[in-house]
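Subset of chains shown; positions unchanged.
Each chain gets a letter, A and B, in the order it is written, and its residues are counted from 1.
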């Protein structure tokens, strides 16, 4: 796959589809006309894009869990069990499918059948194929999204949309950098141009499909400007291929002011860059992920972290919140634990539904800071791309302009090092080659120095390690022990 | 020692910390990062003459990915190598003892859940390497 400039022409696209559908036998069953027919037959209440739009208009916060198991029947039971307590349903895909290892996934299915319990960490939708996936969708009455982490998710997308799923998480950057090691960025971005084009095709036929770039990336001390840059680039790439319903995401960092400011900045920056690029006809919504880093093992403490995530979502008026569970630190949650996460979140989101956080100087300062930082990265990327966003993104990673903390991909520079300031907001200890202007660097340096002074130690990698563990050990700022 | 996250697992954070902790403890660490296959570990171990392989698995497929590792080591001629495994080894929440028994049966010398203090693991490894050296000294009469 190679990068495209602008919307992929239909005939070229249709040729590419032939190849993609070959990669596993179930791909043969995809028929685009049938898929569109099927999608048109679904009620509006099961359309993810519609639901997100309405919630955004009503300033509601919708709840969505993560959930996926190996076998269809079990998966249906799981989703039906969660359905009453959530607004949007997920189908989380297993890690083999994410890497297109459909043979391993098949082994996982067999072993799970034999063991009488799921041995996969998600639902292998490609292996199950369209008919089985439609069974899932038809068992439910709320919109269902495919959530995964797949660099090359073309076949999965084809099968998902044909099966009636109406939202698709991911992006060429956000589903590569944190999820893969050796996949070239050109390849994953091109694959996702294909997927966005597929969504664009459905949109052309009047079928709305929601797209959601994956906001939290590595989930570990990611500063807002880094994830916002990726979200904006993937948003632009999606709109370019004809996507209309776009949900930009952010993973809670833990400091209330920074989190609310980040959500405000994200929305404003999106409108700024999308409109600047000439897009008008898009439906923007946002998603906040409850704390995505290491969780405390104690369940009572986990509930506290979950509630704090719900608080951030409610106070920042996110369109939806992705909910964690009290089993997070251990393993794939039981359905009961999953439901508990939803109930806990529902309670706080509802208790805060009628409350408002007044804008303060500090908040607006933080919004402005995040915007200036993000613009620095965005503008450098756009310049590098010379009019081609996809090219720009690839070159930005090569040049170290974008750098995601703790990401495994070899395409990631891995030089930038984040650390919390004395109030727990994420700042940058080492910028690597990220082109943040000097006046802003000084702000970061000073804020980190305040913490160093307070803790009477140097800001160093040890401080970063302490921050990685901090929430799981019961704090926000990783103070020396 | 050789370090890495096995299978299709992309969890990179713990791996970076393990590298740091073992290096600080004086070990010579060859870190293969995430998404490492059994043969990649073994290749690295043979190349560097490592005395131990430290396997992480976080993502839930540990049970599938870790099977047959000891047998593969035997096949490739490093049957004696110390094999540790740790992380969120199975899908879901299972009793610690159950997990430990399961992975010990697969031939891992020690099995760690995420709540074990890393210093403990470091100490075990030092001890195990020593006694290994002593034994090897006896058996093979180097």
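The rule is simple: a residue touches a chain if its C-beta (ideal position, glycine included) is under 8 Å from a C-beta of that chain, and two chains touch if they have at least 3 such contacts.
Everything numeric in this text was worked out from a predicted model, so none of it was measured.
**Student:** If every kind of chain is shown just once, what is the true count of each in the whole complex?
**Tutor:** Across the whole complex, the chain formula reads A x2, B x2.
Rule of thumb we're sticking to: only the chains that are shown with their structure count from here on.
**Student:** Counting only Cα atoms for the centres, state how far chain A is from chain B in Å.
**Tutor:** Distance between chain centres: 31 Å.
**Student:** Under the touch definition given earlier, write down the residues of chain A that touch chain B in their complex.
**Tutor:** Its residues touching chain B are 94-96, 98-99, 101, 104, 107-108, 111, 117-121, 149, 178-182, 218, 220, 293-294, 297, 327, 329-334, 337, 406-408, 461, 465, 468.
**Student:** Considering the complex alone, what residue numbers of chain B touch chain A?
**Tutor:** Interface residues on chain B, with respect to chain A: 7-13, 16-17, 20, 33-35, 59-61, 63-64, 88, 90-94, 114-115.
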